[in-house]
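Yeah, one chain of the complex is gone here, protein chain that is, but the others are all in their spots.
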Amino acid sequence: MSAQTRVFLGNMAFVIKKMMGRKKTDRASRLRFWSALNDVGINSVFFIVITLGFVGTIMMLHGGYQAARIIGDSNLVGPQILPLMIRQLGPTLAGLMVATRVGTGMAARIGSMVVTEQVDALRLSNACPVNYLITPSWHAALVMVPILSIFGITAAFFSGMLTAYVVFETAPGVYADWSFVSGLDAVEALIKSISFGAVIPLIAGTCGLSTHGGSAGVGRATTNAVVLSSLAVIILDFFIGALILGLR
Amino acid sequence: MSWGSFVRSADEMLTLILALVTGALGGRFDARETWQQLYLVGVRSLPIVIVTAIFAGGISAIQVSAHVVRFQAYDAVGWGFGFVVFRELGPLLIGLMFSGRVGAFNAAELGTMKVTEQLDALRVLAINPLNYLVGPRIVAMVVMMTALVMVGNVFALLGGMLTAQVLVDVDPMVFWISLTDYVRPVDLFNGLVKAGLFGFVIGLVSCRHGLAVDGGAPGVGRAVNQAVVASALGIFCFDYLVTAILP
Amino acid sequence: MIEFENVSMGFDKAVLNNITFSLPTGSMLGLIGQGGVGKSVLLKLCCGLLEPNAGRVSLGREALTGQSEEHLARMRQEIGMAFQNTALFDFMSVGENIAFPLRQKGGLSDIEIDARVLDCLTRVSLPTIANLAPSALSGGMKKRVALARAMIHRPPFIFCDDPTAGLDPVTSSRIFRMIDEMRTQYGSTCVVVSHDTGGLFKRCDFVGLLRDGAMAYFGPTQDAMSHPTVAEFTLGKARTQ
Partner (left out) sequence: MIEFKNVSKAFGDRQILKGVSLTVDAGKVLFVIGKSGAGKSVLTKHVVGLVRPDSGAVLFDGVDVSSWTEEQFYPLRKRCTMVLQHSTLFDSMTIVENVALPIRKHRQLGWNAALETATSYLNDVGMAEYAKRMPDTLGDGLRKRIAIARALALQPQCVIFDEPTTGLDPQSAIQVDGLIRSLADRFSVTCIVVSHDLRSIFSIADRVVMLYQGQVLLDGPADVFRRSEHPVVKQFMSGVPDGPMEL
């Protein structure tokens, strides 16, 4: 294990310990939570709706062309892709987009505070950097990533419906056939999005706090944040998916 | 992103493309730097692409299997898998990771050079940063992204076969036959076209955001953030276009 | 009183080696030395942002080394630090920046805090900028705001890391005077790092010269210039007057 990895893991343990510790809630900390909610949630909605909207269309196009080629009937596509959207593409791509937007944003902000010694100034003023900079985003992401996933799934659903109607002349009623969607799909989506919400701020915040070495260091930290948190999303997706498949 | 800043960045992007096209047509890209970038981009992203590909293969196999188990259609796993991975999920996930690894790194590197005035240093040495730095990077990203998706396909296939065998007990041979029976070369080709375009979008967007950095270390972080967000938008946008145009 | 006892500190390689000195209460130490010699590290040891590898640092009667995070937090309320590149919080206005240490400490009403902030800003000759963002300020102004933030809670210990870096001689001498005025008024013990030996020596009581990780000279300012090591360092840097 390289020295850098050791430092990173040490920092992550420190962040987790601080986050689990008792902390005071006052007006200022509530304000920080609200602004984190705004940053993680409101400011990401547009981005996620757009990207997942594209995904819905793309899936419908793929499914439609394939179905037309193999079975000659694209009416069956809707019910087939709906469960896939709900349990897989919705939460995962929403998670990847949160890792991209919120994760890099956090790492960039915290990392630049480290190299400009603002984090030292926080510590000197008796404010814990973890509680001040990471905990609010962590709470916000736990709440917001599931909600964003729902928004994303909805966007994909409607864009897919529109594509089905315009390109394949499938009636919305035929497309929106929920018979293949089970409760387990919703459970899978929920577990995935909550765990993504938990790991992304943790990894991104740790990357930010581990920054060293000026502007280049901030760039490195931000890059690490997006790579590591996206990777975490993909790996978690694999294992949670495998787990739930075992339950079927 | 406000409307004004969108128009401005689109305008900058077009100017950048124009300048790059003139540079490329005049043969003014720095050859040495291009080779170096090809090597760096390849080396930098190979591990992450392989890991992503294996897991993307696994994820696809799991999701396809969930359908297959319901219909008891075990001989369709390979088809569903190959189609999803080669055409869609492979290029998409590898593209997103490539944007995180190489695009973000690139925006950070150019941004750091901007705020530490290294770009100005190039200019006062009478060297055009666009031909020296930006052109070679974009060329390297287009070439390498395409190459890496080819490599990624192989590893995704391995990940998918393994997952299918372990989790739903599909024999690798059955998997392979249904894959080769139904998946056409055009599906592979479609994925590679996407990969090349994604490489171009990531290269262009990350260079543009790197060059536009303002305001010291915080600016570099912000630029990386904007670069990966804009790259993701660009990737999905081109993904849609290719899917709609090349059925 | 600030005391260093056999303090050693290093990261990948040793930076400070067996540093021992003691600075009497109410006096000001001017710390000089070449770039990268460990002056900033020494200041961070002084305020407990770094733990020494060996030895003991104490402020007043209390040791700073080996204390729990809670105890350190209490001790830091007696410390004011102006960082090298100002370290102003860029997500707060100038006024909120200066008020931050007071707010974290608690116990004062908003009105009292506002009055203290205005008072501090007036001392650094910037009474009208409380609502501006730090990014709107010039380099010299940021340095002065950082000073104001370091001194708002009237700390018994003040540390300034290169408060005049890159500034012209006139602005530098003005900043040195501000530091001197404030520490005299609060009776604070003060350590200032600077390259500007001419401006620094006019204000400080003691001079410390760091060289090769060791304290090559530590003593009263009036003796410093006649000391060969210090003279060698400052040679050619004395301003034409």
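Which chain is which? They are A, B and C, in the order written, and residues in each are numbered from 1.
We take it that a residue touches a chain if its C-beta (ideal position, glycine included) is under 8 Å from a C-beta of that chain, and two chains touch if they have at least 3 such contacts.
If you're wondering where the values come from, they're calculated on a predicted model, not measured in any experiment.
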Chains on display which the left-out chain touches in the complete complex: B, C
Chain not shown: contacting residue from C:Leu72, C:Leu102 or C:Leu167: C:Leu167
For subunit B, residues in touch with the removed chain: 30, 32, 109, 113, 116-118, 120-128, 132
Interface residues of subunit C (partner: the chain not displayed): 34-36, 125, 138-140, 165-174, 176-177, 195, 198-199, 233-237, 239-241
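Quick note on the criterion: only the chains that are shown with their structure count from here on.
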Partner chains shared by subunit A and subunit B (touch criterion as defined above): none
Farthest-lying chain, centroid of Cα atoms versus that of subunit C: B
Rounded Å distance, subunit A centre to subunit B centre (Cα mean): 19
Chain centre separation in whole Å, for subunit C relative to subunit A (CA means): 43
Where subunit A touches two or more other chains at once, by residue number: 116
Multi-partner residues of subunit B (at least 2 other chains): 218
Touching residues (chain side subunit A, partner subunit B) in the complex: 47, 50-51, 54-55, 57-59, 61-62, 65-66, 70, 80, 83-84, 87-88, 92, 96-97, 100-101, 104-105, 107-109, 111-112, 115-116, 180, 214-223, 226-227, 230-231, 234-235, 237-238, 241-242, 245-246, 248
Residue ranges of subunit B in contact with subunit A within the complex: 48, 51-52, 55-56, 58-59, 62-63, 65-67, 69-70, 83, 87-88, 93, 96-97, 99-101, 104-105, 107-109, 111-112, 115-116, 163, 167-168, 182, 216-218, 220-222, 224-225, 228-229, 232-233, 236-237, 239-240, 243-244, 247
Residue numbers on subunit C that touch subunit A, as the complex places them: 44, 47, 49, 73, 76-77, 79, 81, 83-90, 100-101, 103-105, 149
